[in-house]
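Complex shown without one protein chain; remaining protein chains in place.
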Amino acid sequence: MSRIDGRTPDQLRPITIERGWSKHAEGSVLVSFGDTKVFCTASMTEGVPRWRKGSGEGWVTAEYSMLPRSTNTRGDRESVRGKIGGRTHEISRLIGRSLRAVIDYKALGENTVVLDCDVLQADGGTRTAAITGAYVALADAIAWAQGKKLIKAGRQPLTGTVSAVSVGIVGGTPLLDLCYEEDVRAETDMNVVCTGDGRFVEIQGTAEAEPFDRTELDSLLDLAVAGCASLDAAQREALAATL
Amino acid sequence: MSRIDGRTPDQLRPITIERGWSKHAEGSVLVSFGDTKVFCTASMTEGVPRWRKGSGEGWVTAEYSMLPRSTNTRGDRESVRGKIGGRTHEISRLIGRSLRAVIDYKALGENTVVLDCDVLQADGGTRTAAITGAYVALADAIAWAQGKKLIKAGRQPLTGTVSAVSVGIVGGTPLLDLCYEEDVRAETDMNVVCTGDGRFVEIQGTAEAEPFDRTELDSLLDLAVAGCASLDAAQREALAATL
Amino acid sequence: MSRIDGRTPDQLRPITIERGWSKHAEGSVLVSFGDTKVFCTASMTEGVPRWRKGSGEGWVTAEYSMLPRSTNTRGDRESVRGKIGGRTHEISRLIGRSLRAVIDYKALGENTVVLDCDVLQADGGTRTAAITGAYVALADAIAWAQGKKLIKAGRQPLTGTVSAVSVGIVGGTPLLDLCYEEDVRAETDMNVVCTGDGRFVEIQGTAEAEPFDRTELDSLLDLAVAGCASLDAAQREALAATL
Amino acid sequence: MSRIDGRTPDQLRPITIERGWSKHAEGSVLVSFGDTKVFCTASMTEGVPRWRKGSGEGWVTAEYSMLPRSTNTRGDRESVRGKIGGRTHEISRLIGRSLRAVIDYKALGENTVVLDCDVLQADGGTRTAAITGAYVALADAIAWAQGKKLIKAGRQPLTGTVSAVSVGIVGGTPLLDLCYEEDVRAETDMNVVCTGDGRFVEIQGTAEAEPFDRTELDSLLDLAVAGCASLDAAQREALAATL
Amino acid sequence: MSRIDGRTPDQLRPITIERGWSKHAEGSVLVSFGDTKVFCTASMTEGVPRWRKGSGEGWVTAEYSMLPRSTNTRGDRESVRGKIGGRTHEISRLIGRSLRAVIDYKALGENTVVLDCDVLQADGGTRTAAITGAYVALADAIAWAQGKKLIKAGRQPLTGTVSAVSVGIVGGTPLLDLCYEEDVRAETDMNVVCTGDGRFVEIQGTAEAEPFDRTELDSLLDLAVAGCASLDAAQREALAATL
Partner (left out) sequence: MSRIDGRTPDQLRPITIERGWSKHAEGSVLVSFGDTKVFCTASMTEGVPRWRKGSGEGWVTAEYSMLPRSTNTRGDRESVRGKIGGRTHEISRLIGRSLRAVIDYKALGENTVVLDCDVLQADGGTRTAAITGAYVALADAIAWAQGKKLIKAGRQPLTGTVSAVSVGIVGGTPLLDLCYEEDVRAETDMNVVCTGDGRFVEIQGTAEAEPFDRTELDSLLDLAVAGCASLDAAQREALAATL
């Protein structure tokens, strides 16, 4: 059985990671997972939030947002409604936790990195694309800070790499990296965040229609781990290029 | 190695489920998982939100909140701050999804149930206690509606039962049903929502300190499935009693 | 003429004051006036708001709220609506003023007590139950602070006791401690806050249907003063018990 | 003992009630109680809020606000802070209740009157001046509606007159119509709203420093009733003039 | 062709500038352009916003607002809606910029002046009346500060005078100082802020119906410059009087 866009069940969409997309940000990436496009900037500043001052440790946080017409029908701006929706909050927190999983706060020193992930075009998997792209922007911002001596010589705040992918069961078949149409029809939907060494940072699986059993869970995890390995390779390739 | 409160790693805290705690609500429960106490009410009303009118289908949603002094130090009220925090949003959404997983919307008819889960005292596992208690309040509200003929004779909106428990790795050991002190020290923290037949409705695992591997994940899932089976029994026992 | 629930005009509903209802708060009480149940916690912390720093004086404030399904039909959460309603504001301010009336700020020292009064179940008189219960929680918090030496030896921040009750004219008859059904039908409604020595801290009388004259006012005040004396006795009895 | 401004204890400040202060509003008044100046407009529109439609009954409501520099030091605008404070809510509700006490909703028909009371200059007693002035604006709006046949011929929506005054105990002496300096120093502070026939619509008494006893209460009520009688005369005189 | 109110195209409405309208504010003016009436207060305080501290320079800012019934039909209060509308923001910013154009921050020293411009009655040109009146209130506040020695002897923070007027093309004819009815029908609408020496501080021209050409623009600017010269004279006359 072939998928809507002709992929095999274990195949990612075309992945692109373009660095240097902003002249202002310390790190910036336009990441695409097929038609999903997310603009990630990493803003690094000296100093930390008040509750962390004097600790000698840094902080990393993230904010996710969708442009109003990133989706098929236009959504209201959260700034106009005057409050942030639950989904936005949830994804911003997920991105922040995922990146903090590979940060050594002591090595970062009292510096703060804010990752802004703005979805320019959505076609499923915006949060996983955001995490994958934000990692690269973060790496660039840290390299910038090392160049500026904001981070002490010989210290490496990054303890590993991190990427994320969605998996799901559609029509009984486990699939990797769902596009929007697949996502809508999925019986089960899972987002998996892995480090480059194949361990888990976050697993969020939800039965949309029917509860899932242990066997289904295992096949989804297998797909996700393999997918993250490919994303890890794409991140390394992108970072290997000269900016 | 024994736990802070003397439990074995696979042991739940004392669980109590008291029904009929409100004279107003169609279903109401005071659930406790050890010192964690959550007051769950199910409010059933005829009619559905506008986007669902005329569909013949019902709706179930949830709102979670912590009383300001349910925790060790007093927290600000979200009503006073004028906005709901990300954590509150996230948990409210989780509770709603978990209960909807065992609802047949057609059988429910155009009725809405709102589950309010207010934490009176927090000691870890407030969201899992809330799901476990809210299921019982929901069952009572549905029974009430059947008595009132709001639901057609012979229709059963509940397609199963649902309960939830937290698991985590503390000091390298997988533990069931973490209390607050264990939760704070956990390397990995996972909330698992299961149906009574042992399938998964939701899995949310987060590496707090160190990424976790497949073996650790498997042992956590084993603990959680067994814990939910015990909670399922407690729910059935509570519901078997005359109100 | 007997009342809905069989009471005489000058009879309180059954009053219960249960202390020690929270393991976290410095003082905590579940107070009930018949079916009205209010959970009161007193949170004591060192330090005062900025505008009071350096004065050597403490501060006492209160926040009142109703759980969404404390009433017969579910109300929206103020946190979800994003703003606090006028009634909530008004009652929070009343509770705060009432308790401050028996506080010696100098003796309290630069400490702050926040009284949270959350209505679990409403059946009329929630604000008067809240004041009556909050006083007991406050007394426990002050005793706790004296034990912890947060308050200087030999100083007593409490200058008296305070309790509150509602009175009203229903069908031409002055009644004490209105339940919800009576409250709805009252021509005149009054909340009276008294100290233990029978003086007034606050009087708030409102003509709901027909203006009231001086004779009616006097009979309402007589009822209220007697009711507060009984509540004062109940508070003393509760506080006399070992926690 | 003479007062700050030379008045006797039972003397009102100079009262002025200027009608026709707005060319747009159906009724408008600039009322002054000494240096306290409140601009009151009555806006009458056909129709009622949704919850009252089809009842055949009208509605009257009020909004109170202080201009930022109506006070000695500039206050923040509530529109800029994005929320209305408790005091503003409380006073708006008091004004609305006070005016509704003299309204026959049936005679008003399905029309709504909104009273806006904006304090241009504050020197104590802004809420009582607002009630006193708003009554006159309301009377003018009703006369306008009668002229426009919005109200059925022969129906009189006003069932009486209403005015308000503050009283308080300062330095042990009961005083009428406190100015700001007296208000600040008052041991007890009370706002009394009376109908023209000397009955009570609202009594709000607060012990600011020391609880007050029944004798003090009685002397305050005597002062207030006499003060309202004078205000009633001032209102009648103002309304007797040709606009 | 004569105008609605009988004026010639280049004629201002009757202008009045009454100083000393508030006993609290350091400067206060009731300005009227025909039936448009704006109450302007200047509040001067020592100190500047945080971002300006230590600069030795002062700050001037403005807030504009319309009373709910200043217009023909009542508008909602922005405080009740919980947010400030775009038009209010825009006009507040315009007034602030216009007054800052004639301020020497160094001479002002680290003092802040807030201009509050509250529209009591609107009939077109509220923002231009506000700027014209606020200038006079500002001048009075500065004179007050000089008297109090808040401003160093010999320093003059005002570098000139400023006033504003609206112009527009109605039925093909350029007109000065539009009233509301003219404003509604204008093809082009322009607000012009000038210094007393006839130079421009701000020009805001908008084609409401039809784009306008250079010739039309020139005739509008001619009208506006002449109008501002008259307003400048009115300001000087008002300030020449003894307060």
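In order of appearance the chains are A, B, C, D and E, and numbering begins at 1 in each one.
Simple rule for what comes next: contacts are C-beta pairs under 8 Å (C-beta built on N, C-alpha and C of every residue); 3 or more make two chains touch, one makes a residue touch a chain.
This one's a predicted model, so the numbers in the text were calculated from it and none came from an experiment.
Participant: In the complete complex, the chain left out here touches which of the visible ones?
Facilitator: Result for the missing chain's touching partners among shown chains: A, E.
Participant: Based on the whole complex, identify which of E:80, E:158 or E:207 touches the chain you can't see.
Facilitator: Result: among the candidates, E:207 touches the missing chain.
Participant: With the missing chain put back, one of B:82, B:96, B:211 or B:227 would touch it. Which one?
Facilitator: For the chain that is not drawn, the touching residue is B:82.
Participant: Identify the residue among A:116, A:189, A:216 or A:232 that touches the chain left out of the display.
Facilitator: A:116
Participant: Given the full complex, what residues of chain E touch the hidden partner chain?
Facilitator: Spelled out for chain E, the touching residues are 83-87, 89-90, 92-93, 97, 101, 160, 190, 194-195, 197-207, 211-214, 217, 221.
Participant: Quickly run down the residues of chain A that touch the omitted chain.
Facilitator: These residues of chain A touch the chain that is not shown: 22-25, 28, 35, 39, 41, 43, 45, 63, 65, 67-74, 77-80, 82-84, 88, 114, 116, 118, 120-123.
One rule holds for everything that comes next: only the chains that are shown with their structure count from here on.
Participant: Any idea if chain C and chain D meet via the same residues, over half in common, or different ones?
Facilitator: Same: when the shared numbers are divided by all numbers used, the fraction is over half.
Participant: List the centre-to-centre spacing of chain B and chain D in whole Å, with centres computed as mean CA coordinates.
Facilitator: Taking the average C-alpha coordinate of chain B and of chain D, the gap between them is 51 Å.
Participant: Where in chain D do residues touch at least two different other chains?
Facilitator: Where chain D meets two or more other chains at a single residue, that happens at 82-84.
Participant: So how do the chains connect up here, line, ring, star, complete, or something else (other)?
Facilitator: Line.
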